[in-house]
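The complex appears here minus one protein chain, its other protein chains still in place.
Showing chain A:
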């Protein structure tokens, strides 16, 4: 075993520790958390995820996508004014909102799936609150140094250098906050145009208001409130308990090999004590962004960011133990190993001699995580549901109509008798040309003997077929009068069809309408 003195014992206490809160006032002031910088596998993964998510957020509105001269060339655009949503090759009309709803359902099921497999991975890695807090912490460390320096600085009187550091930090935070709010609005209008108008003061008031609100929330949530948002404002920590089961991987302090925790293990051994692996260095507490002690067990405040795993692994490397004193583990494995450590009992003291053999290796009864545990009924059902919705959406998207006709029959009057005794019905026919190019749509009246139609505003002899030019990506409403000669009129209601066709693409749509005549 290596020299214990190589591991620094950190002077730190978990500010959100249960017992600590037990002073039990009615209201408790927030105790500032000063997370120490962590290094390791998970921290690297989090840097990558942060870069990717922030990159997607900031760059997406600037991507271009050529849709021809009649539609915007912004790859992702929510065009509120024209009621259109563009996503690369997909264009959604308001009545196709079902696709967005489907995506939201997928996101929900996906969240259930991820949570049942690896716990609050969303919270720990991809939640904007986590990503921006991480980013704000980078700024904080840059100006004020790491944990100990920051604690010292906070205790110092307000000197010029302290004011300068704090000012620089808050100014940088504000710049990021403005950029965050600024990026948001570009999803709702042409980004380059809006950027120019925004800078020159010509953008609409709502753009400035949105940026102001998002600047404030980003600054306050990412810079000042941080873990308070997760602990007190977010509902997910309350819901997650229902999503987890005993086979979910969660960040776990493995008491069964860590206890009894002890500092100065050499000395202890010399005294005949058998220490666990935990050297009680508090590194896990120092890096925790929500200010908890993971060794107290799973708790509401833990966002499973896994930084304590990185911190502990580094210490385990130094002291020559296996990594994974704090690890992703399932409750089932943990309970099993605990029983082993307690000599087969469900409670009692942990005895390290039950865990390791004389060579210092784990005994065979100790269980580690097996990938197979991820495959269980719950995760399979979630995956199947998620995939089924996804496939259904893709099929629906691939086969959806880009030409539609909707018809509204006049109710007042239901029919009109004309001079020559023929019967006329009025309809509002709406032709939807859902592609971004002008098209001539053929409207045909089908299945009503002898009937002809006339269309308001279109100068042509009444007939059964009309060529209707429709503007790109537009709906064209038509007032259509259908009349049937007196001797062909059937009493009551007669079904017939309006058919729209587009020659080139061979698209067609049918609306089954009724023709009403006196009984």
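Simple rule for what comes next: contacts are C-beta pairs under 8 Å (C-beta built on N, C-alpha and C of every residue); 3 or more make two chains touch, one makes a residue touch a chain; residues count from 1.
In the analysis below, contacts and distances are computed from a predicted model.
Q: Of the candidate names "Cbb3-type cytochrome c oxidase subunit", "Na(+)/H(+) antiporter subunit B", "AMP-binding enzyme C-terminal domain-containing protein" or "Phosphate transport system permease protein", which one corresponds to the UniProt protein name of the undepicted chain?
A: UniProt lists the chain left out of the view as "Cbb3-type cytochrome c oxidase subunit".
Q: If I consider the whole complex, including the chain that's not displayed, which of A:68, A:413 or A:450 touches that chain?
A: A:413
Q: Among the options A:398, A:457 or A:506, which residue touches the chain absent from this view?
A: Considering all chains, including the one not shown, the answer is A:457.
Q: Which listed residue (A:68, A:192 or A:421) would be found touching the missing chain in the intact complex?
A: A:421
Q: Tell me where the left-out chain touches chain A, residue by residue.
A: Counting over the whole complex, chain A touches the hidden chain at residues 18-19, 21-22, 24-30, 225, 228, 232, 410-413, 416-421, 424, 426, 456-457, 479, 481, 486.
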